[in-house]
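Of the protein chains in this complex, all but one are displayed in their positions.
Right, subunit A next:
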Amino acid sequence: MNRSCKLGLFLLFSMVLTLGLVGCSNESSSDGKDSDEKVEITLGYYSSGSADEKMEELIDQFEEKHPNIKVKTQNAPYSQFFQKLDTQIAGNNAPDVWLSDGVLVSKYAERGAAKDVSEWIERDLNKDEYYGLDFNKDANGKYFAVPQGIQIGALFYNKDMFDEAGVDYPDDDWSWEDLQEAAAKLTIDAEGNRATDSKFNEDAVNQYGMTFFNITEGWMPVLKSFGGGVLDEELKNSVIDSPENEEAVKWMVEGMEKGILTDPSDLQSFQSPMSPFPSGTAAMRIGIYARVLAANETGINYDVSVLPKGPDGKRFAPVIANSWIVNNNSSDAKAEAAWEWVKFWVTEDDVQKEWAELGEAVPVKKSVANSDLFLNSGENKINKQAFLDSFEFAGTLDTNAVWSEWLQKFNDNINRAFLNETSVEEALKQADKEVTKVLEDFYKK
């Protein structure tokens, strides 16, 4: 064998090797033809520390029950998880089933990455038995995901602070006006003056009546209960520039000017915008269910109530249904196996109970959510019924395919109104213009 022949062989060999490696990464899209054969599915989820162990346990249980399905897991911290997921979808090697933040479901659904599971839901689930299924329904009534756990908003309040100020605890009758009145009595400056005193200094607040930020735990519930909102029912057009929104935002700006609601720059003083309530710097907050964990951890004496009603008696509780999505590009066998996992998750009482014990979310299955296990668990007995009652007037955050993009535009503008850099009218007009452009770019081209 002469030299050039050896060289050729070597090059050929290295090419084969490279092709082989490239080939391997596409393996996940190959078909598992026979349903009796073992199917291996990949399950992706974002980690949340303590919950990971439980997830692994539940997966083991699932594999025991379904000996023909093997589950491979992929997890990462929240933001990395979704970045990786997008790249994986682009490369056609995304997990066969993954956990999606509720606000991102339409992003995947409207771009064709999530499988339409409507038929399977009809076949295998009794829709009345579950919370939150409808929050994943699109405008055409199709389902693209099944909830894994539900986050729903309610009003958290610090009982000790209310007692000290001699203010009655919030109840079902509260309007946002009542809330602001109470909040004024609960706001204390560095000198110990309350916001109701004339000597009160709104530039040096030590205790806020209410902490307030962001969409879910800030402006969205207020806008909606005042009769406003961001998008129309179709979720394709902006309704930002409305008198209802103007009234709602004025209510917020007024509270911030008086120093009884935290404004965005107040919140910058804290390591996390979540911390004023659990650390005892604010007497109230709008909080989703998961905020119970932090509040319990710091040991403050608190309870929850339904959110206040708007001027016309309308109420609104924000909902985020974190959900399982089945990959639209998975082979039939893998998708069926992935669906088995979803079914296992929502229908099995044991799974629902074990997950509920972590206290991260309201269980999807109504029977478990309404059981003692959920309602009366934990050392801190709070009115968890308030979360369940809130389902009657719950809604999503106007999530659509370009949610994060319009949200950024809206936040930018409303924050300027909050910081008094622009008028409420001007901010809403500008937000309306920018959000409309985002929507048109995506939907009307």
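By our rule, a residue touches a chain if its C-beta (ideal position, glycine included) is under 8 Å from a C-beta of that chain, and two chains touch if they have at least 3 such contacts; residues count from 1.
As a working rule, contacts and distances are computed from a predicted model.
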item: From "Sugar ABC transporter permease", "3-isopropylmalate dehydratase small subunit", "Transketolase family protein" or "NADH-quinone oxidoreductase subunit H", the hidden chain's UniProt protein name; value: "Sugar ABC transporter permease"
item: Touching the absent chain when the full complex is considered, from A:Val39, A:Val97 or A:Ala113; value: A:Ala113
item: Per the touch definition above, residue among A:Asp60, A:Glu122, A:Asp332 or A:Asp412 touching the missing chain; value: A:Asp412
item: From A:Ser50, A:Gln83 or A:Ser367, residue that would touch the chain that is not displayed; value: A:Gln83
item: Missing-chain contacts mapped onto subunit A; value: 3-4, 7, 10-11, 14, 18, 79, 83, 86-87, 89-90, 107-108, 111-113, 213-214, 264-269, 271-274, 402, 404-405, 407-408, 411-412, 415-416, 419, 421
